[in-house]
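Just one protein chain is left out here, and the rest sit where they should.
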Amino acid sequence: MARSVPPRLKFQILPKIRNLSTPEGPLGRIKQLQKLVGAIIQYERIESQWSRADEARGYVERLIQEAVQNGPNHKPTMELANYWLVDKDLVHKLFKVLVPRFQNYTRAYTSMFPLPLKMPGRVNYKAVLELKGNAYPHVVPHHHDNHHTLLNQLLSAANDEYRQQKLAEKLSALNISMAQFGDEDKATGDAYSGAEEDGKGRTAADDNEEAAGGSPDKTTTAA
Amino acid sequence: MAASIALARQITRVNINNTKICRLSTVCTDGAFCNASLKRYSDVAPSRSDPEPDVVESHNETLSNAQAHYRYIFPEILPNPDSTRRNKVCEMLERNDMMNRRSVLEIPEFYVGSILAVTASDKYAAGNTSRFVGICIDRGGCGLRAWFILRNVIDDQGIEIMYEMYSPMIREIQMLKLEKRLDESLLYLRDAPNEYSTFDFDMAEVPHVAGDHVPINPLKVKLRSRPWLERYERQDLKGVEDLGLAQKFYDRAKQLATPWEKYDIMKQYRATVTAEDQDEVFRDIHEKQQQIEQARIVRRRRKKLQSNR
């Protein structure tokens, strides 16, 4: 009984398999991978050597791909799941939990992160491999917020101005004056003119603040 | 046996020296042939006669039914699955060349086990062409380098010719009998009695209705006793009768078997052209292929009318 043509995997794979070092040879490699695949399906996030995690990642992705594509009623797929998942509870998890979760995914089902090297010591590249959509906190906790750097402030202001200009052009084509539009807009709260109002308000306030800074005693007493 | 091989070698040399067909292809006989073949028939690519009904349509809904069959009709149109050897521009140029060649030469759908007749240019032969009939025992290669091997026995001498499918020296490829055998490679016919690979050069064409399932010939071959060219007991062949070996051979074969490869999904994946790549190729050639099909139908009809007159 044959399986269908697999879709492309959504992450970079090596052109050849890795021979993971094991005394048992190719079968030992498969056994190692069985353990890893089971662990990923069970715990959804594991830490391992980079090479092993990367190797196991392909198998997990393919297994989920097959499961999502064919469902539990497809005999070869069930055979596959049965072979790779030694703990049979995980077969249920694959089809009942993971397949619904990954049904509409268009990207890879897993993600992998390198772990820092422990220095000094033997060079041992480690990685964290996880299923997407798990319940744990993000591996990379902090996303840099660059919105307020000087450059991005300049660019966003330039963008605002450009949009404002475009809007004005459009309105002039429709013979509506900007002021008129602005008045109506205060009620509706349009994004463009809102931003403009905001910008103006800010600069004026800034000036006042810097200027009013001249009377620090006032501010302190007020505070 | 040893004597027969020696004789075969001698005759091979004679063949090569006398007929010079080797420019077009490799001529070989029992024991003299060796070619590393690029196989692309994995578990993943199902055969067209597979009894499972959802095979074709399940792999991609976007692909039309006609396009889905291209995978079996001309597998060599798909690129090399080895990602390190891919070159998109080269593939595209080759594809164009292949379709151009197919528009002048009718290359029929065939499988390992089908019986073909190939007419090729041969300036030393009478009429500058030579025709060879034989069973296809293997095929492989991708792009313009696709090849197949025909085997026949002539005057008790096994003859094999490897043809390059898109060689400009091929004049005609005629399908005599479209069928499959139980195995994907019939190289074991070299170690089978001659009657299994003897085909009449004047064999009549067995009609096959286009679109029908390709029949599978369930013939099981009884091999000669050892020595063989290969250790067939290790190959899990379906088309041979009991090999009649001592138990130690089977034990060793069992030791060396790799049953887990059936489940090695990444190994299979690396040996397969993915659905996206395949669709891209098929969409590319679809229009041209339709034109070729139309031209072929017209040609056939005209031929039929002429023969009726």
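Letters are used for the chains, namely A and B, taken in the order the chains are written, and counting of residues starts over at 1 for each.
Criterion: contacts are C-beta pairs under 8 Å (C-beta built on N, C-alpha and C of every residue); 3 or more make two chains touch, one makes a residue touch a chain.
Please note the rule applied: contacts and distances are computed from a predicted model.
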Options "N-alpha-acetyltransferase 20", "39S ribosomal protein L39, mitochondrial-like isoform X1", "Pre-mRNA cleavage complex II protein Clp1-domain-containing protein" or "Cytoplasmic tRNA 2-thiolation protein 1": UniProt name of the undisplayed chain: "39S ribosomal protein L39, mitochondrial-like isoform X1"
Visible chains in contact with the missing one: A
Candidates A:24, A:47 or A:161 - the one touching the absent chain: A:161
Contacting the left-out chain in the complete assembly, out of A:73, A:106, A:146 or A:175: A:146
Subunit A residues that touch the omitted chain in the full complex: 144-151, 153-158, 160-161, 195, 198-199, 201-203, 205-217, 219-220, 222-223
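Convention: only the chains that are shown with their structure count from here on.
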Inter-centroid spacing, subunit B versus subunit A (mean Cα positions, whole Å): 47
Residue ranges of subunit B in contact with subunit A within the complex: 43-47, 50, 52, 55, 58-60, 71, 82-84, 258, 260, 263-267, 269-270, 272-278
Subunit B partner contacts - residues on subunit A that touch it in the complex: 1-9, 13, 15-17, 26-27, 30, 55, 58-59, 62-63, 66, 70, 79-80, 83-84
